[in-house]
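I'd like to ask some things about the structure below.
Yeah, one chain of the complex is gone here, protein chain that is, but the others are all in their spots.
For reference, chains read A and B in written order, and residue numbers begin at 1 within each chain.
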Amino acid sequence: MALIEARTPAELSPPPQQTKQLGIFARPVETTGWKSWLFTVDHKKVGILYGVASMFFFVVGGSEALLIRTQLARPGGKLLSAALYNQVFTMHGITLVFLVVMPMMAALANFLLPLQIGARDVAFPRLNAFSFWCYLFGGLFLNSAWFLGGGADGGWFNYAPNSSVTFSPGHGIDFYALGLLIAGIASTVSAVNLIITVINMRAPGMTWMRLPVFTWMTLVTQFLLVFSLPVITVALFLLMFDRLFGSNFFNASLGGDPLLWQHLFWIFGHPEVYIMILPAFGITSELIPTFSRKPIFGYPFMVASGIAIGFMGFGVWAHHMFASGMGPVAVTAFSVSTMFIAVPTGVKILNWLATVYGGRLRMTTSMCFALGLVSMFTIGGLSGVTHALAPADTQQTDTYYIVAHFHYVLFGGSIFGVLGGYYFWWPKFFGHMLDEKIGKWHFWLTLIGMNLTFGPMHMLGLQGMSRRIFSYSDGQGFDLWNLVATIGAFTIAVSLLVFFYNCWVSYRRHKANPQDPGPDPWDARSLEWSVPSPVPEHNFDEIPQIEEFDDFWHRKYGHDENGRPVKIADAADVAQKGDATGVHLPSPSYWPIVLAAGLPFIAYGLIFNLVWAAIGALLVIVSIWGWVIEPSTAPHAEHPGEQQHEPEPEGDGGETATTAGELEEATVD
Amino acid sequence: MTDVVTAEEAEDTAQLGGVAEPHTPGPEDSHGIHSGHHTNTGISNEKLAMWLFLGSECLLFGGLISTYLLYKNRPGALIFKDASEGARAGSPVRISELFDIPFTSVSSFVLLASSLTMVFAVTAAARNEQSRLRLWLGATAGLGAVFIGGQVYEFTTFVREGLGYTSNVSSSAFYTLTGFHGVHVTLGILMLLSCLALTYRARRPPAEAIEIVGLYWHFVDVIWIVIFTVIYLIP
Partner (left out) sequence: MASTTPDRSHTRGYVIAGVLTALMVVGTLLLLRNITDVAGHPLNTLRPLGDQARKIDDLVVPVFAVAGIVFVLVEGGVIFLIARFRRRSDDADGEGDPVQIHGNSSLEWAWTAVPALILAVIAAFNVAAIWDLEGDAQNAEMNVEVVGQQWWWEFRYDTNEDGKPDVITANQLVIPADTTVGVNIRSNDVIHSFWIPTLNGKRDAVPGRVHKIALHADKPGIYEGQCTEYCGLSHGYMRMQVKALTKADYEKWLDNQLDGPVEPKADTPAAEGKAIFNTKCASCHQIDGYDTSGAPTASGEPDPEYGGADHPLVSGNAPNLTHLMSRDHFAGGMFPLYDSYDEGAARTSAMPSGDPSQGELGDWLRDPPGKKPMASDRARGMPNLNLSEDEIDKLVAYLTTLK
């Protein structure tokens, strides 16, 4: 869609006034205020929206975690009933996986990918906005179940047949299935969008082996999404048909097979694990070189191991089912394949350490989180190896040992990565830095809190405490470590409050006494640091020509005969000014949010009353119609900067960096 | 997934809407967000997105086909013919005994033929032959509609003979798989008709969009060949 202006030869264009026939609504034009956020198609605003929404759901899911931990603090906890506890742990898992960690990664991917590859936006800006609203409305839909009869109570994995109407007669599981379908649409669309962006919209000279590692890891993640989401889509449809239409796909007494659900779920579910961790690996691979003042050690290995993890991630799903009774042949195959996925992961850890080795470490909050990730993820990875052994896994699976394992991976990995990334890229998002002193408090509280919470769970699991039990008894020996874990959970909650406080204080300080962090406050390496902070709406005044990996660094530094960097230019001199005018940008649109809003209505309709579905379908049809006849860029919409500029086609054209011909020459493929 | 299709479709057609755009390519185009239509690969974003989406669709149908294969010979895959006339009337038969293979072969052939007409349509669009394009687009959509009509006829016959959606797991799997495919064909027909409508709006056919719809259409046909083989030909 965004290609229209260029593709349409002039002689074919209908008369200009035709584009004004866009229906009864005038197109949104706001660039500030709440409307500019609702109707934005700017990848940076969409990214920030993802970040804010995921933080909101982090608070929701985190509160659920506190309820769980309070219930389990002592034996025979009475805070929650068994029914409520089951809903709370189910919604905690769903929220954190689908509504927090994935969109946190989406936030950074949306914001950074175009900047890192030297593009002005993603390939399909309106679809990008649609993905976000779809995710947000899907998440609100899922959580609205709390007020409409109770949340899903089958666990995030939702094994059949416990998810059937017989065993879960409420609407919680319907909300689960439909909510995840909506979230799945969001992720699929977003993944296609980001993949096309990286494949097709790299700046001239930005060859595959010059892409930043974060871009690479995010790209692998998007491929995992594109190929794993359809599988859970099938599973969710079968579940819906079982519940709504009375089919028996998972009903063993009428010929169905409950293990089919498990296979379909984990064919998605295991790549999902890498979907959540690979972008964090990417973030760490940006932070560690910057703050060690060394290039990433073994770039080709880092990229290749990421791709290898992506491929192998599709071949290990049944290790979640070692106790399910698949038979020894399948168990052997998946057990061995699982063990070897540790190899590329180990390569990453060692390459990070090799990057640090000999460097000159600036222990900023970002770097603390990055090295925290290396340390904490290692623990999660090692416990992972112990349950790759299928016989050992039959002792460990579904115990708190597994809970400890994946929280070390997801909290110590994904969340640490994202928090480090937030401290790092905050000036790019908002034009000011986060306070480093409070940041250190935040880091240490998070590190101590997570180890207090999840460390004891190793002990609990090995001592035999099962997952998903709403209570335990005196005399089972679980008292001490549960209490410690609960204290840890509240420490994490405090650390999150410290982070919010930091955001607020830093913002206030910036308001009172604005200080421009400059384009490159960290002396960093990749392309996003070559534009002002915050990033101007059009990203790049001119699309840069890329000469090598870490191009921006090499514009600032040469090196002496020993290979040590020698400053050749100030960042401010080689960075762009962000003052270009007349840049053609995609215009805001109503339709992404309207189209996304239609989907929950359809879902409510399927659960409660088809009238709602009719309203939703109407919204969807109207918005598709509006979308189709609306060009992606309003005619003569120029760079909507602070001032209105008259477009100056001739003058601007001269300044542009590339002609199409150059661009074609410069690309490798 | 069907919703995704809708979104994709919207995206495809969104750029058709762009035909109406009065923008003249000029020097500032390389200044715009996409720096002209020259992408790194030389393939347009839309077409590449469709390829990727179809890759994702392969996994969707892969899941459905696996489900069918798992369930087609389950115990209890028998149905009672003419069950509508009294409980469990008639003699038990296997689902496969209900298949009318000659009939389905003909409708499969119709769908295959529509791939051919789609090729003609894409060629006509590339050559800017408006009237031929309209003819072939119409023919493709028409053949698709015949196929869907055949599927509706087949389903109603089966239901009359006692094979309901919930008769047993193999019938559920059968209807789910073929039904998903039918929905895909129907969406394809809608896309074709949208293209047809657009040929009346612009002086030049939206060749790129038609090519992308063509990709989708061929994919749906190829998937049908797999489904036809799996369901009807493999005993």
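In the analysis below, a residue touches a chain if its C-beta (ideal position, glycine included) is under 8 Å from a C-beta of that chain, and two chains touch if they have at least 3 such contacts.
Every value quoted in this text rests on a predicted model; they were computed, and no experiment measured them.
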Practice item. Just list which of the chains on display the missing one touches. Key: A
Check your understanding: Of the residues listed, A:A152, A:L180 or A:V374, which one is in contact with the missing chain?
Key -> A:V374
Point to revise | Residue of A:R27, A:R74, A:K440 or A:R467 touching the missing chain in the full complex | key: A:R467
Check your understanding: For the chain left off this view, which of A:T399, A:N482, A:N502 or A:S587 is in contact with it?
Key -> A:T399
Study note, to complete from the structure: Among the options A:G33, A:P514 or A:G563, the absent chain makes contact with A:G563
Check your understanding: List the subunit A residues touching the unshown chain?
Key -> 81-83, 85-86, 153-155, 159, 161-162, 166-169, 252-253, 256-259, 292-295, 297-301, 323-325, 328, 331-332, 335-336, 339-340, 342-344, 346-347, 349-351, 353-354, 356-363, 371, 374-375, 378-379, 382-383, 385-386, 388-399, 459, 461-472, 475-477, 559, 562-565, 567
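Everything that follows uses one rule, which is that only the chains that are shown with their structure count from here on.
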Check your understanding: If you average the CA atoms of subunit A and of subunit B, how many Å lie between those two points?
Key -> 32
Practice item. Would you pull the subunit B residues touching subunit A in the complex into a rising list? Key: 1, 3-4, 6-11, 13-46, 48-49, 52-53, 55-57, 59-60, 62-64, 67, 70-71, 74-77, 165-166, 168-170, 172-173, 176, 180, 194, 201-204, 208
Review point. Given the complex with subunit B, which residues does subunit A contribute to the contact?
Key: 1-10, 12-16, 18-19, 119-121, 123-127, 130, 181-182, 185, 188-189, 192-193, 195-196, 199-202, 226-231, 233-235, 237-238, 241, 245-249, 251, 254-257, 260, 264, 267, 538, 543, 582-586, 595, 599, 620, 624, 627-633, 635, 647, 649-650, 652-656, 658-660, 663-664, 667, 669
